[in-house]
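One structure coming up, written as structure tokens, with questions to follow.
Excluded from the complex is one protein chain; the other protein chains are retained at their positions.
Labels A, B and C are assigned to the chains in the order they are written; within every chain, residues are numbered from 1.
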Amino acid sequence: MVKETCMTIRVAVLGATGTVGQRFIQLLEDHPWFEIAALVGSERSAGRTYAEATRWVLDTPMPLAVRSMEILPDTADLDTPLVFSALPSKTAGAIEQRLARAGHIVCSNASDHRAEPDVPLLIPEVNPEHLELLAVQRANRGWSGAIVTNPNCTATGPTMALRPLHDAFAVRKLLLVSMQALSGAGYPGVPSYDAVDNVLPYIGNEEPKVETEPQKMLGQLQDGQVEPAAFTISAHCNRVPVLEGHLVCLSVAFERPTSLDEVVTTLRNFRSLPQELGLPSAPAEPIIVRDEPDRPQTRRDRDAGFGMSTTVGRVRPCPILDYKFVCLSHNTIRGAAGGSLLNAELMHAQGIF
Amino acid sequence: MVKETCMTIRVAVLGATGTVGQRFIQLLEDHPWFEIAALVGSERSAGRTYAEATRWVLDTPMPLAVRSMEILPDTADLDTPLVFSALPSKTAGAIEQRLARAGHIVCSNASDHRAEPDVPLLIPEVNPEHLELLAVQRANRGWSGAIVTNPNCTATGPTMALRPLHDAFAVRKLLLVSMQALSGAGYPGVPSYDAVDNVLPYIGNEEPKVETEPQKMLGQLQDGQVEPAAFTISAHCNRVPVLEGHLVCLSVAFERPTSLDEVVTTLRNFRSLPQELGLPSAPAEPIIVRDEPDRPQTRRDRDAGFGMSTTVGRVRPCPILDYKFVCLSHNTIRGAAGGSLLNAELMHAQGIF
Amino acid sequence: MVKETCMTIRVAVLGATGTVGQRFIQLLEDHPWFEIAALVGSERSAGRTYAEATRWVLDTPMPLAVRSMEILPDTADLDTPLVFSALPSKTAGAIEQRLARAGHIVCSNASDHRAEPDVPLLIPEVNPEHLELLAVQRANRGWSGAIVTNPNCTATGPTMALRPLHDAFAVRKLLLVSMQALSGAGYPGVPSYDAVDNVLPYIGNEEPKVETEPQKMLGQLQDGQVEPAAFTISAHCNRVPVLEGHLVCLSVAFERPTSLDEVVTTLRNFRSLPQELGLPSAPAEPIIVRDEPDRPQTRRDRDAGFGMSTTVGRVRPCPILDYKFVCLSHNTIRGAAGGSLLNAELMHAQGIF
Partner (left out) sequence: MVKETCMTIRVAVLGATGTVGQRFIQLLEDHPWFEIAALVGSERSAGRTYAEATRWVLDTPMPLAVRSMEILPDTADLDTPLVFSALPSKTAGAIEQRLARAGHIVCSNASDHRAEPDVPLLIPEVNPEHLELLAVQRANRGWSGAIVTNPNCTATGPTMALRPLHDAFAVRKLLLVSMQALSGAGYPGVPSYDAVDNVLPYIGNEEPKVETEPQKMLGQLQDGQVEPAAFTISAHCNRVPVLEGHLVCLSVAFERPTSLDEVVTTLRNFRSLPQELGLPSAPAEPIIVRDEPDRPQTRRDRDAGFGMSTTVGRVRPCPILDYKFVCLSHNTIRGAAGGSLLNAELMHAQGIF
């Protein structure tokens, strides 16, 4: 177990008024280690209180503690060691770099830095050792701070499920089809007139991320470099009319022969460093395997492990590749703010800040 | 063009009060060749008028012509040469056999007889030549009538799309993931408490059908037997909260090398016998290829060709198999009543009745 | 019946790229009298073809005839006698005035001019005689053209239903609660994250319109002025997760005593001038009364009369006022583009242009 520190750590949230920003604020309410000390917004929001500037869209009330906090401009100097970034991609890049250079640990949900070789793309259960890249990053860039990213929300669940399978049987090929939630598009996001009674078979720029991020996370760290895992992914990404939770159908081929029982047991027994360390946001079971024929269901299973578990079901042989199954992960908790938060908890537990 | 006959042909509808039965009645209103002469229902409905016995659930009004027709029991003798069967699987088998033996042409939407070697599993654009099985069927069974089936609603769209591709490049492997409409489960079908804001990753007994029916339809008829096409299918079937329209993501590998352009052109240029014959329910384009990145969409494209066209989009290379694309077909029109109706039109045009 | 003219009348559509503009274009395809000759858009769209500039969101395909038409800026001079305006409120005002001054008949869906005393607020079945205001309008303003408006989409259905009731029994009080469709908010309109599994109990600026427009339409024209009907309305407006169709629950008190039978018969027997004239877009039955306990239903009844009929059901005594019932009208057909179109048809049939 992690030793509780007496002092809470002050954190800032960038992009605080958006939906991922709201999730950060929701998840940080009553956090045992971290305390929100600064909220950063766009020029339009800066100078107003959080309650004035924000159209709060989550189903729990806006925490009292943030209502009257004044929103800072994204050019502000911050005095928080830790910064969570919910900035949109493209906007995020320069701001996050400035803060890392200025000594902050930036846990970013944006895609801008994910593919850079000296930036960890991190799921604490999957590749905690990739945090060693931080030394390389600091050496390369001369920063006192650092940037750590979490993956695309659709890549998250499948990568979690693949971790123990890749270790045991070596993934050779992966074909996946996602049924993604509306919240993944942010707010206002998908117009309701496009969403109701409809499936949108396309999500801009999503498939390239899903086809490359898992290999980086499952890759080997050697000599300060990540060698991506050597398998191919083919992704079809779809938007379906559900609020939260990305459900993914996967077919996978392995290098090494295995049995259905071994696959199920390997998934079910998976525990990793966050569970050992007892990190506050770590779910007891990172992967939950359901035996019922009709689970996981998006609405009924997305909140498993407070939205931090990945739920797997319908594991069975695939007549084309080796095995197929269904995998569900909460896209704005584990796939966004919750994932970033767990990254920060891991770094803190390891003394990085 | 088919020569118009002066007389309309009297038809019966079995299972007339259910949702597929209702679709038959809707599609037969104002049909140029066929006229409803008998409605057959369960014991509970028999003797009541159609309006009394039926909870009409379609979005167009119940046709006036059927409102006061008395529902016959399924043991009744019928005097219609043509019978459409919207009976549920398992119930259908014996009743359909009795009627075929008694001389009726039975166009069945049920699965009971689909796999039998002397029963055509028919999509008129895909395998019209399989109607030659009827001679075998009659010889084998001593029937004066016959049974012809249409495929599972989820198999329909992909099989249509595969017909020209299989002819040109020979399908070797097919992996597909469906996002199926609520109407596919009949009425009352899926409880709304299971459907709203949810995906159900399982549909009972669906995947085995989807993994075998296409090969029969794409198979070669030789010496009175269908040799199924020799490729493997892996299916993941899901229920999503849309009313009508089964959207399917497919990845396919071919025996013969081909280019993306050839695949698209082959799909786009496909026309078949129903188009040549000008059958009343045949769509002008059996396969519509959309170039926009985000089509077909379930709600916006399901009614293409009055629900009889298959819409394909997002044709692109697949890093695992050869090509991938999205395919949409209306499940209760082309995938059920409309498909059966087109089967009957083809048989009539060919002089089978 | 209206005498068919040999020549079609050229029309322009303002705000052509928006959802109401799209409905105009959809409804004008194959119109027997009117033909689209000009499409007018915002500065951003002007100069591009309609297909390039428009995100077409309707469920039928974009008509071929408009795809390659170049969008004109809203400052353009038009050579069409008739102009349909789908402009947003506030933008509409000045542009519509300029065109009316320049001699065009402007049929406007915007709210800007609705309350002006010399501008008809018109439902052809309800107050066709209000077109006499055009003489006043032209005298007042020195225009050779004119502006005619159609009412708010939520006011439309109830006003239609009240017309015969007001004539027969004199409405004294009206309390109504609406359950309005998502399309009423335009596009992108309501974010899906707000709409799914939710009711929004507020629609900005809606209740004041619904509480005043019916009285103007049901008012008496005397000496070139409309004296609004002297009754009070209280409205609660809600947004519910349906795509099209505004369902309204009404409780109404009358000046004169009446029976339930009389109320139902009065509603059912209502026919008006558009039916007599046989206007192309006039429904055979302006008010359809359903006897089933559970009709009208939004999805199943909104398309009645091709979206131009108002469907009424559940007529019964109200323990607080006199009678209560449910009323459904298609908000983007009868409540917007279709309503405007019928206004133009009436004016044309009466020789106004």
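In this text, a residue touches a chain if its C-beta (ideal position, glycine included) is under 8 Å from a C-beta of that chain, and two chains touch if they have at least 3 such contacts.
On a predicted model such as this, the values are computed, not experimentally measured, just so you know.
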item	value
Sole residue of C:197, C:227 or C:291 that reaches the chain not shown, by the stated touch rule	C:197
Selected residue (touches chain absent from view) among B:69, B:170 or B:196	B:196
Given C:11, C:226, C:243 or C:267, the one touching the chain that is not displayed	C:243
Among B:103, B:117, B:188 or B:317, residue touching the chain not depicted	B:188
On chain A, residues whose C-beta touches the chain left out of the figure	57-60, 196-197, 299-300, 303
Touch list for chain B against the chain that is not drawn	19, 57, 182-183, 187-197, 241-243
Residues belonging to chain C that touch the chain removed from view	173-175, 177, 179, 194, 196-202, 204, 211, 232-234, 236, 238, 240-243, 247, 249, 251, 293-300, 313-314, 318-321, 324, 326
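Everything below uses one rule, namely that only the chains that are shown with their structure count from here on.
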item	value
Between chain B and its twin chain C, rotation from the CA superposition, multiple of 5 degrees	180
Reference chain C; chain at largest CA-centroid distance	A
Separation of chain A from chain C, taking each centre as the mean of its C-alpha atoms, in whole Å	48
Gap in Å, rounded to a whole number, between the CA centres of chain B and chain A	42
Contacts with two or more other chains, residues of chain B listed in rising order	196-197, 299-300
